[in-house]
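Here the complex is missing one protein chain, while the rest keep their positions.
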Amino acid sequence: MIKVKVIGAGGYGGVGITELLLGHPEVELVALVAKTDVGMKMSELYPHLTGFCDLPILTPDEDAAKVPADVVFFATPDGIAMNQARTELEQGAKVIDYSGDFRFSTPEAYAEYARRIGKDPDHKAKDLLTESVYGLPELHRADINESTRLVGNVGCFAIGCILGLAPAVKNRLIDLTSLICDCKTAVSGAGKKPGPGFHYPARYDQMNAYRLSGHQHVVEVEREMQGLCGEEVRLTFTPQVVPACRGILSCIYGTLAAGIDLSAVMDAYRSFHEDNYFVRIMDRTATVGTQDVRGSNFCNLIVDVDERTNRLRVISHIDNLVKGQAGNALQNMNLICGLPETMGLDRPGQYP
Amino acid sequence: MIKVKVIGAGGYGGVGITELLLGHPEVELVALVAKTDVGMKMSELYPHLTGFCDLPILTPDEDAAKVPADVVFFATPDGIAMNQARTELEQGAKVIDYSGDFRFSTPEAYAEYARRIGKDPDHKAKDLLTESVYGLPELHRADINESTRLVGNVGCFAIGCILGLAPAVKNRLIDLTSLICDCKTAVSGAGKKPGPGFHYPARYDQMNAYRLSGHQHVVEVEREMQGLCGEEVRLTFTPQVVPACRGILSCIYGTLAAGIDLSAVMDAYRSFHEDNYFVRIMDRTATVGTQDVRGSNFCNLIVDVDERTNRLRVISHIDNLVKGQAGNALQNMNLICGLPETMGLDRPGQYP
Amino acid sequence: MIKVKVIGAGGYGGVGITELLLGHPEVELVALVAKTDVGMKMSELYPHLTGFCDLPILTPDEDAAKVPADVVFFATPDGIAMNQARTELEQGAKVIDYSGDFRFSTPEAYAEYARRIGKDPDHKAKDLLTESVYGLPELHRADINESTRLVGNVGCFAIGCILGLAPAVKNRLIDLTSLICDCKTAVSGAGKKPGPGFHYPARYDQMNAYRLSGHQHVVEVEREMQGLCGEEVRLTFTPQVVPACRGILSCIYGTLAAGIDLSAVMDAYRSFHEDNYFVRIMDRTATVGTQDVRGSNFCNLIVDVDERTNRLRVISHIDNLVKGQAGNALQNMNLICGLPETMGLDRPGQYP
Partner (left out) sequence: MIKVKVIGAGGYGGVGITELLLGHPEVELVALVAKTDVGMKMSELYPHLTGFCDLPILTPDEDAAKVPADVVFFATPDGIAMNQARTELEQGAKVIDYSGDFRFSTPEAYAEYARRIGKDPDHKAKDLLTESVYGLPELHRADINESTRLVGNVGCFAIGCILGLAPAVKNRLIDLTSLICDCKTAVSGAGKKPGPGFHYPARYDQMNAYRLSGHQHVVEVEREMQGLCGEEVRLTFTPQVVPACRGILSCIYGTLAAGIDLSAVMDAYRSFHEDNYFVRIMDRTATVGTQDVRGSNFCNLIVDVDERTNRLRVISHIDNLVKGQAGNALQNMNLICGLPETMGLDRPGQYP
């Protein structure tokens, strides 16, 4: 059994990976760590886990929290894992971090990201950036393997956009200066902490765009696109919040390159994602929405061309807490532990 | 007092105009007509109107429904007003129709619209098309006046897009081939009739795009844009439904023309909408959403430029049932009756 | 014009009364006061009020906040008005307080209430308790008149229960030891301040009971029932929260006294509320819910008898922010200012 520790267990990212790990046949949870609610059982914090996970929440400073593990998930905000990952690695653990701390391979790339979120641009573990891999199996499966020690899990907005853009950018189906990602997230993407914009009466009939001056996830998307096509790519990204609990719906636009039609587009998408179990390619006749990936690790892509304007349009659907967070993290764990990629994730979710 | 009749009183469009008319100081409701729920009081159908509007629902065929009125609202689906408006006009009424029947000035333009919604493209009252005006006061106020007899009220998606695009297109701030409208509507936009996609359990946590092959409202938007710039305009339009009751959030994109910057854009928008009481211009620092126009006739426009990609981005917010339907219809009524444009509409809505 | 000041303007109670006052023909808003968001315009805090109420939020300490007014609303939590009302009264104002501070006429009665909410049971303005009146027009209209200076507005849960119980208790239709109020509130009842239980993802599909050990509103209900029947009355009260924004649905139960049947019950309810414009009596065939009083000052009562168990069952519907708060407060203002009771309140709300 793989011994697993979760740092930041109390938030939605923490409970999400805990739920998944409880259903994983090769995992034993050994410690749950958080800075708040210390001393409570996980099942007191999340009563649905009563009888399933009654482990106590440990504070990072106590000895029990320092128990060695085979895999450590940092379900923590930016800035935590860069300070604590080294200790875990030195104890022999593999580390998967949810935040942006290890999504970038150079201090400069990290600094651009950090500035967007108002964090210190000086990375605290620069040497580890070289070693860390970007945890997107669908694009980097070859680099996420048993020799990997450190994974930076993908941002929730980024993963839906990257999976939806990659085939078009890699195959130059579209004009690279024309890219737009219009992304609608459900409220759980903002985490567990209450705030004015997520208060039920202020949110139940509210749609709004935010952070128009620049969301941090765009950095990842652009970097990945550049990796696919070899050129600098910039895109317009509009994050929005709608009154739902789970899900991200991203509409992706780009002007078609000369000679590209719907048939070529569909072929490119089907081919690119052929071996990606968790990506489903659908055409414009599909009647699906975010509820159809709710609770599952799938990304459904409706691939379309607006012939009147010669424009690619891809509608990407994920559950922000699964493929956008804990599910993708577990997919990474499976790969770096030499397990089947879909283990513990091969579930359809629950409807309605 | 202006005597008003409402045809199609039973739907959301009907109850919406009824509510507004009850608060209008110059109006007397004389008849409510519908094909269903005939014989019920309006207040039995909508119990919140008990004591405010206890008029019976009349079937179109009965004499009481044929009572002459000064203004007749057709809160009806496509295809009704084109058959019945003439009778009302001949009785001396002015007619305001919610549907697409009178939004177009030529049979050809109507036919393109009709094909998109699977209706007979042959208009049943072609001569009236010449007379009818497009009921968008912010663009056509000069043509909506006491001599007007017939108004085609604007489509709900169209109005938010047109108000958000018009200053940019008129002033050629953007490349006309680059226009995208990514529009998210609340569920009431689909009307009162239950359907699988609007059933609470199927909708409460569901976001989805639909009608990718071509929504009918795009025809209006393109026609209006062409009117503003004198060239054919085509745009990509992506309608989506999110789990909310009221509101349309439209994100509008276009590549900036050479030499245009944020300052020029803001000036153009402020100038264009200077005399439009119901349009508010905001910059990217505004923290507003659809809930801030809920229940009111306002359209809030956040006007922004993404400097990294040289792209205009406008976020348009309306209440689909007010500025997107009954409120705008009443605004038209005020104009064609020679009343102050804001009469009965000068209200902020209720929050939360 | 009546000059009105609102203390605690920033919360839902403050914005609610502000909205209503803006539509009241005899009122002029002279000052908005709060401890947070000081210096912002009301319309910055609540963007839907842009152009309707651009007054600044004043801190209680500044001179402008001390301007004399004819009526002062304390839309504040418990413990504020008891310290500040005297100053306003001495300046010649009439005072209407939302909290429990002035709902009780003796220090002892207040103390029991205060203990339930963990407040100091020692009232800070005991002499004013004698003067203050309980602001429930439907039961105490005779005492709420132009000579009244100080009103304790009713609690939101309490008002729906009292209106639903009063005819039965006054007429001894039921066994006084058998009373149960099972009350479901929407989330806005908890106010504007975000908290874990009102965070959208934690609330969107959540129903729960709370404060089983004793909600403070039961004290008011029991006191009023005692006033109606002359005996001590105790009842079981179960507050619950459901995922809605506005509304309280209260199910009220009591075992019928000997010889009482549905017909006697209906007669008693119709008679008791005959002159109460804002109370509607309906029978068990009514198909109404909280949405039918949304945004209005009405209380709809479905009056029913379960013949199989010989039990009275009343279903009471209010909008917690209107009849349960700001609307009822304005109704009180009308009465103590000698205005028609329904002025500014005679509106049906907006549907859906």
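Order of writing sets the chain letters: A, B and C. Residues in each chain are counted from 1.
Keep this in mind: a contact is a pair of C-beta atoms (placed from the backbone, for glycine too) under 8 Å apart; a residue touches a chain by one contact, two chains touch by 3 or more.
Bear in mind the structure is a predicted one, so any value in this text is a computation, not a measurement.
For the chain that is not shown, the touched chains among those present are A, B, C, taking the whole complex. Although one chain is not drawn, the whole complex shows that of C:Ile180, C:Cys229 or C:Met343 it is C:Ile180 that touches it. Checked against the hidden chain, the listed residues C:Thr59, C:Gln226, C:Gln240 or C:Asn276 yield one contact partner: C:Gln240. Across the interface with the omitted chain, subunit C contributes residues 177-180, 182, 184, 186, 201-202, 204-210, 212-214, 234-236, 238, 240, 242-247, 249, 251, 253, 255, 284, 287-291, 294, 302, 304, 306, 308-309, 311, 313, 315, 317, 352.
Residues of subunit A in contact with the chain left out of this view: 12, 15, 19, 22-23, 46-53, 188, 204-205, 245-246, 280, 286-288, 291-296, 298, 300, 347-352. Those residues of subunit B that touch the chain absent from the view are 12, 186-188, 192-196, 198-205, 243-246.
Criterion: only the chains that are shown with their structure count from here on.
The two sequence copies subunit A and subunit B touch through a face in which the numbers common to both exceed half of the numbers used overall.
Averaged Cα coordinates give subunit A a centre that lies 46 Å from the centre of subunit C. Work out the mean CA point of subunit B and of subunit C, and you get 37 Å between them. Centroids built from CA atoms put subunit B at 39 Å from subunit A.
Residues of subunit C in contact with at least two other chains: 12, 188, 204-205, 245-246.
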